[in-house]
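One structure, as structure tokens, below. Some questions next.
Every protein chain except one is present and positioned as in the full complex.
So, chain A:
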């Protein structure tokens, strides 16, 4: 597996190359002259997911931060559906005048990896900033008695002969499904993945004992962790984050693959006027530094690892992710177009 993904040292990328901390971000200019009066009216932010989910919340937090900073209002236009493709298509059809920006997640990268006819977020768009980067974990109930840690979980799952269950969002080609394939291949265990597209039923399934484990990112289950209801037993990341120092990583547990990350960011059309793009980059990158946005990220466990990428760092992360997904899809026998 390591060979398969050898070219994509994603973990190293996270810990070294494109790390731009919030501290460094603070050093960027506090003011930026408007190019030829741009923007002279409100911006529109296309959000390809509903207002209540993770994307809706990050879009609202960033819009608020940018407005605080610049005084320019941002109208959020939610276009959910088709795993983000509906919103992406609507955005690509909108005028490339800099007044339209896009929020999107890593689904855009995996979708392009599977079908190159879909926009490449690093080439057909210009990333203004990626403001959330996070890793995944495997959770069990804190009061679980059948298994208590990763080794005992793996042993228990193997004894169930394929009847153990894990809740996730296992759409074809998704980060979750690909990562679970890495895990099951590496551990030689078979586990039934139950796909829940909404968070509440997914978390409720674990709380109520409908499933045995949960695949999720820590920010989305923060309240269950704080309440002591969920317990992480595996971190899918290159190193142990301080906040989860007791939890082994997949590498430590003998699974030799590079972690796929969940990331959310903001984009503008690649052919938007260059001076306007520069202003937007400044506004969104400084917006990340605003106290309100930092407080939001803190509440979402997004300060556990470095969660920020400026334009070049974002392009790098996206390009590597696309290559990684494409290799994995081919290895899984999926048709890559």
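As a working rule, contacts are C-beta pairs under 8 Å (C-beta built on N, C-alpha and C of every residue); 3 or more make two chains touch, one makes a residue touch a chain; residues count from 1.
We adopt the following convention: contacts and distances are computed from a predicted model.
UniProt records the chain missing from this view under the protein name "Tripartite tricarboxylate transporter TctA family protein", selected from "Tripartite tricarboxylate transporter TctA family protein", "PTS system, nitrogen regulatory IIA component", "Succinate dehydrogenase hydrophobic membrane anchor subunit" or "Spore germination protein".
Among A:148, A:184, A:229 or A:294, the one in contact with the hidden chain is A:229.
Within the entire complex, the positions of chain A that touch the omitted partner chain are 50-53, 57, 60, 63-64, 76-83, 85-86, 89-90, 162-163, 165, 170-174, 192-201, 203-205, 207-211, 222-224, 226-227, 229, 292, 299.
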